[in-house]
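What you see is the complex with one protein chain gone and the rest in place.
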Amino acid sequence: MIEQLLYAIEVSLNGLMTGILYSLVALGFVLIFKASGVFNYAQGIMVLFAALTLVGLQSGQVPFAHLINAIFGTHIYNFGWNLPAVAAIALSAVVMVVLAMAVEKFILKFLINQEPVILFMATIGLAYFLEGFGELMWGGEIKAIDLPLPVGISDTVERVTYDHFGYGFFIDRLDVAAACVAAVLVLSLVLFFQYSKIGRALRAVADDHQAALSVGISLRYIWVVIWSIAGIVGLAAGIMWGAKSGVQFSLSLIALKALPVLMLGGFTSIPGAILGGIIIGVGEKLFDFFMNPVIGGATENWFAYVLALVFLVFRPQGLFGEKIIERV
Amino acid sequence: PWLGYRTGPFSPGGIPTGDGFHDYMTLLNERDGGIGGVRVQVIDCETAYNTQKGVECYESTKGQGSLVYQPLSTGITYQLIPKGTAEGIPILSSGYGRTAAANGRYFPWVFNFPAHYWDGASIAIKHILDLNGGDIAGKKVTLVHLNAAYGREPIPTLEELAKIHGFEVDFVPIDFASSQEQKSQWLDIRRKKPDYILMWGWGIMNAVAVQEAANIRFPLENFIGIWWSGSENDVLPAGERAHGYKALALHRPGTDAPIFDDLQKHVFDKGLASGTGEHSGTVLYNRGAYGAMLTAEAIKTAQEIHGVADITPAMMRDGLENLVITEEKMAANGFPNFGPPFAVSCENHGGDGKAWIQQWDAHAKEWKLVSDLIQSDKELINRLVLEDAEKYAAENNIEPREC
Amino acid sequence: MGDVAGSERASMGESKPPLMELRGITLRFGGVLAISDVSFDIREGEIRAIIGPNGAGKSSMLNVISGFYHPQEGNILFRGEVRPFMRPHRVAALGIARTFQNIALFKRMTTLDNIMTGRMTLMKSSFAAQALWWGSAEREESAHREKAEEIIDFLGIQAIRKVPVGTLPYGLQKRVELGRALAAEPRLLLLDEPMAGMNVEEKEDMSRFILDVNDEFGTTIALIEHDMGVVMDISDRIVVMDYGKKIGDGKPGEIRKNQDVIDAYLGVPH
Amino acid sequence: MQDILAADTELGREALLSVNNIEVIYNHVILVLKGVSLEVPEGGIVALLGGNGAGKTTTLKAVSNLLKSERGEVTKGSIAYDGEPVQNLDPSELVRKGVIQVMEGRHCFEHLTVEENLIVGAFTRRDGASNIARDLDLVYSYFPRLKDRRKSQAGYASGGEQQMCVLGRALMSRPKMILLDEPSMGLAPQLVEEIFQIVRDLNANEGVTFLLAEQNTNIALRYAQYGYILESGRVVLDGPASELRKNPDVREFYLGMSESGRKSFRDVRSYRRRKRWLN
Partner (left out) sequence: MLYREAGEFRTSYPDDSQTFPISFDKYRYYAILAVLVVVVPLVINDYWANAVLVPVLVWSIAALGLNILTGYCGQISLGTGGFMAVGAYGCYKLMTAFPDLNIIFCIVLSGAITAGVGIIFGLPSLRIKGFYLAVATLAAQFFLVWLFNSFPWFYNYSASGQITVPERTVLGFPVTGPYTEPWAKYLICLAFAFALAWLARNLTRGSVGRSWMAIRDMDIAAEIIGVNPLKAKLQAFAVSSFFVGIAGALFFSVYLGAVEASEAFGINQSFLVLFMVIIGGLGSIFGSFAGAAFIVLLPVLLKNLLVGKLSWPTDIATNSEFIIVGALIIFFLIVEPHGLAHLARLFKEKLRLWPFPH
């Protein structure tokens, strides 16, 4: 029995960590939604794209190698360099900023003041585009990210807890790292939104594009800023998830795990994303733990959504989301 | 036609396999001027592992004189089985697809030699038996599988085997959509402490599973994947920690076989490689090349039987049905001792059901064969295959043909 | 001059029983007291104006009547009976229609469709009949269409019949909204600032519509308006609110002399 | 045209804004403005009058470049502010140049509090927090009602409160020129008077220029110096406010005066009448 309980605790702890990883992806969604009312479906692909870029740059891959080779009949694949991680990360961040600018210049600029669903569709179009573009640029093979993480964390945790409780808790070292990254990101973003002039302007844009324009907020500038930040957050998420499973197409599917987090926490709340992530993470692990014997496994896929759905019925704007204003 | 996938979530698996297949066919064209004097044309169609695209591919290519379809996806194979059967075009799903198709009486147009999933399950259990001196009563075996047709294939066999050998078996399904995050499953496994884990996974699921297994410090030498869960893609992301992971092997890994010299000379050096060329020697590349060799042999057999060089799909089927792969043939093709020798017959479309076990050496970054060829429990398997084939026939009003 | 006409009509309405009575309505939003203990009645057939400074709680009052807000205290009597808690669409079915302060038209629907939607509560043909568009559904649609066209003619908006209302200029939208409310053939019509954003000419037209509806169909009207000229001219009785409280109630003549009202709202005598 | 140039030279002022024969098309097919020209002298108050759908809002949006976001475009003509063409500027750049528009229809930022709405109004300002705080107090002194509601979300404010909020927000940017679209809509009578008082004060004390579209012709013509009357996308009449007030058509249709003084709304009979200038 006590064994069971300890196991449940372990499960929850791991859920907590995974939840934080989810929120890392959810953050990107929240940022863009909060700041411009756009539900950015392409966030998942942006995570993938960022990670692909990072690995590609780091290992000196030639972008569009397949295309170039197909056209010119050449055989170049690699520049043959190996960038240090920091430089590669910085360069990838720059790429994400360039991407943000392109998105603004070629898409968003033309869609000012459109209905949210149209903007949403445009981001799906973008997702398609990036999906093809990313693979064309970096190829569809799987690539590994090597994070220089201290190896001992998991062991230490397990040993220490074993000494204390007679049951060794297992925690993935990656998760610990991710939790730290997430904490730093969230803290800085919350501060940014709360205390900067731009933060307030961003929220204004989300409410009413036209009115924001009329008070002199440059939508284009705001969009570049916020998409850049979301891109960089995506990069962080990409590094963490990429380290877990290798960088390849499936990485973008992680967005689907972030959506219920988003729902639960509220589309507009950064702390909500974190808390939502934790609730979902812990919830789905525990649910699987209790229900697996009853209805079989693989429930994680829908459980998060159903949990969020039930939750929303009672609180339609999510945990910390801005209240939906209903007035006539 | 080769209905492969170089895009989408499974591209890391599809690319090397496709490269291997194409490169070998290119080799035949370049070196030998084709098969029996006829150049081989591989019609490539991108499915992205998606059934609808698969159907579109089938329809758009079947008019182009297609001899045999290699759908490279269990889902698409299922689609094509009735179509191919109705239209008389053979389907070759080597090591995947519908297991029951091994019975040629009920599935005259479908082939899945040299071994199929149920063979795989049996071989894995055999291996475990070998490790334990033949007695695994009371041991716990867990199957981690993709929650899809493919992943569920071995379940009936394992259940049967469990009854026979008295071990406990337990199933952990993983949905593809959540295969990036398998923590709860692995914590569960960690708690249940199975003695052995088998895996039927594909794509990213494998890589994550190997990592998670290493995370919970499951002894990886007791973790055995099917041949689709045993490529470099699946172990490289875990780095050093993947050391010791085992998988079934339909054929040898590595570039030792003489064929690779020919490939280098006639294909890579001429700049005709279908991919980067850097995959050659990897498990999936070799699978592609090996599959191409089997296909080419079947074509040769067909040419011999009918005495014409330009064969039709129906002749191709005869070739497949009378295919006999011997050690000599493999050696002559540059694949000495590369795969198991086997023979296909009108009744048996599934080959002999033999495979090796390979193990990952993370330090050398290579797969190594660690067993002899293991023969599956053919008696049991054939019975199961027959049952399933009969069920299929009953549902679809199919009369088995006489052999 | 308007005064005389007003009192004349008011005496006409006085004999009628109240159609709706509000008793001790109190409405709070968190800490904000939007309406505090307000009582008044609306008599059958009269034009009842509600005026007051911005934020006094006028619109909230209409929302209470149409069931969108539920007051914490107080009763609403409709035709002498206490109205139980009701969802707004049930209230609409009682014959209470309204327009909104911030136009709430169905933007992507055409004028005609908007007006037909107003008749929603009157249309009865079954789902199945509509799906197959058999006899009854088509007949009913045509019958209601005829009524809708009458309203369109009445309001003079034939030209925009098939135009999506989202892009119409403000004043026309107001008119369509009135049409939508009229289409329900309401017993009680609630109008929230029907003449905001109109010039004098258009206000004259709108007044005319309101008076005609009142005369021809005998519809009872409650109206909020900031244009004192209009209010004083066309209403029979006026309620004045300030900071959620009622500070005056009476005929136009009385209201314009009421010192409280002058201080709180009118500024100068009108 | 002649008049206004004359008037300008008389006053010795430059035209701050000049709109030259513009045509506006929505959605590529709906032609709304059919050649509108007008000029606003520096430090002037110019009123734009006209019935529903005449194109007042469209004209203002054309000036402030907000048309693009409504799928409208200026297809002909030109607009110059301070002597420079401004058609291709981003609306925000225009705000930086000192032109701000108060949109019709109470476009508040619903989820922001009233106070945040006002502060966002000062987004383009670079002159320090203390100045902004001072202006905030000024706006509150104009609209005490806003001060009461400062901490509540603008989406929940009453119609009039939202209108005040939007006006206050525009004032917060310290503009050189304000395009006011129906400022008096939905405001209580004494507030309407106050707003125009504020307009006059700002104009007199700070030299702010106003172009206002207003339905309340009566009050608009009392405060404005010059007026344009728009009908179906064309300027049909323009002149100094005092002259317009005397024009019999304006008197009848915009001020509601008949020969015998003000009519009661109760006595109006016919709905649709023709205006003499259309014949």
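For reference, chains read A, B, C and D in written order, and residue numbers begin at 1 within each chain.
The rule is simple: a residue touches a chain if its C-beta (ideal position, glycine included) is under 8 Å from a C-beta of that chain, and two chains touch if they have at least 3 such contacts.
Note that the structure is predicted; figures quoted are calculated from it, not measured.
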**OP:** Over the full complex, note down every shown chain the hidden chain is touching.
**Re:** A, B, C, D
**OP:** Consider the whole complex, including the chain that is not shown, and state which of A:25, A:88, A:122 or A:232 touches that chain.
**Re:** A:122
Subject >> Residue among A:70, A:98 or A:160 touching the omitted chain >> reply: A:70
Original post:
Quick one: which of C:118, C:194 or C:229 touches the chain that's been left out?
Top reply: C:118
Original post:
Pick from A:5, A:76, A:160 or A:309: which residue touches the chain that isn't shown?
Top reply: A:309
**OP:** Would you mind spotting which of B:148, B:272 or B:314 touches the chain that isn't drawn?
**Re:** B:148
Subject >> Touching the absent chain when the full complex is considered, from B:37, B:65 or B:82 >> reply: B:82
Subject >> Chain not shown, touching residues in subunit C >> reply: 66-68, 87-89, 91-93, 97-98, 100, 104-109, 113, 116-121, 123, 125, 127, 130-133, 137-138, 141-142, 145-146, 149, 180, 184
Subject >> Positions on subunit D where the hidden chain makes contact >> reply: 27-29, 31
Subject >> Contact footprint on subunit B, counting only the chain that is left out >> reply: 4, 6-7, 11, 15, 44-46, 48, 50-52, 55-56, 59-60, 62-63, 74-75, 78-79, 81-83, 85-87, 98-100, 147-150, 152-153, 155-156, 173, 175-177, 274, 388, 391-392, 395-397
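Methods note: only the chains that are shown with their structure count from here on.
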Subject >> Central subunit by CA centre of mass proxy >> reply: A
**OP:** Check A-C against A-D and say which one is joined by more contacting C-beta pairs.
**Re:** A-D
Subject >> Between subunit B and subunit D, centroid-to-centroid distance (C-alpha), Å >> reply: 75
Original post:
Per the centroid of Cα atoms for each chain, what is the distance between subunit A and subunit D, given in Å?
Top reply: 45
**OP:** Quick one: which residues in subunit B touch 2 or more of the other chains?
**Re:** none
**OP:** Indicate the residues of subunit C shared as contacts by at least two other chains.
**Re:** 101-102
Original post:
So in the complex, which bits of subunit C are touching subunit D?
Top reply: 1-2, 5-6, 29, 32, 52-56, 59-60, 101-102, 156, 167-172, 193, 196-205, 207-209, 211, 226-230, 233-234, 265-268, 270
Original post:
What part of subunit A is in contact with subunit C in the complex they form?
Top reply: 328
Original post:
Which residues, counting only subunit A, touch subunit D once they are in their complex?
Top reply: 112-113, 197, 200-201, 203-204, 206-221, 268, 322-323, 325, 327
